[in-house]
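Of the protein chains in this complex, one is absent; all others appear in place.
Now for subunit A:
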Amino acid sequence: MRVTFTVNGREESAEGVWEGESLLYALRERLGLPGSKNACEQGECGSCTVYLDGVPVCSCLVAAGQAEGRQVRTVEGLAEGDRLDPVQEAFVECGAVQCGFCTPGLIVQAHDLLERVERPSDAEIREALAGNLCRCTGYEKILDAVRLAAARKAPGKETSA
């Protein structure tokens, strides 16, 4: 079947989509957007996190057909041209990227957190990222990066409780 939806602001059609196929597969293999990573295929690792109508979801657990007519934003859609999003910049500067496989999912999930909470507490950051696994176990640097991005996006604001 054909599935048409908006990806990173552009309307795209994926052709020949199998009915049981995931949104993740359609993004990677049919639309050439390999930023979202395929690891566990069961919602355990968060590496495939994308925005679906503005809400972060595991794209491996969305049937591609369910995205018909909807808005999808992937990690590829966070930067503005050559200018990285503050979350991406902070990940680079803090050394929060090791093998890099978990990074796209963590960046989308952290991006969503900072859209909703200006200066999250450590507990809020941990809770928001609880569904994103990093097997290099670089969590401390990842937390540093989210704190730095939050400080840059909302300078002068206090950390929430």
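Just so we're on the same page, contacts are C-beta pairs under 8 Å (C-beta built on N, C-alpha and C of every residue); 3 or more make two chains touch, one makes a residue touch a chain; residues count from 1.
Convention: contacts and distances are computed from a predicted model.
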> Which one, "Nucleoside ABC transporter membrane protein", "Cytochrome o ubiquinol oxidase subunit 1", "NADH-quinone oxidoreductase subunit D" or "Xanthine dehydrogenase family protein subunit M", is the UniProt name for the chain you do not see?
Replying inline: "Xanthine dehydrogenase family protein subunit M"
> Which residue among A:V7, A:L31, A:C60 or A:A90 touches the omitted chain?
Replying inline: A:C60
> Which residue from A:N8, A:S36, A:T74 or A:Q109 sits in contact with the chain not drawn here?
Replying inline: A:Q109
> Touching the left-out chain: which of A:E29, A:E68 or A:E89?
Replying inline: A:E68
>> Contact with the hidden chain only, please: which subunit A residues?
In response: 1, 18-20, 22, 41-44, 46, 49, 55-58, 60-63, 65-66, 68, 109, 127-128, 130-132
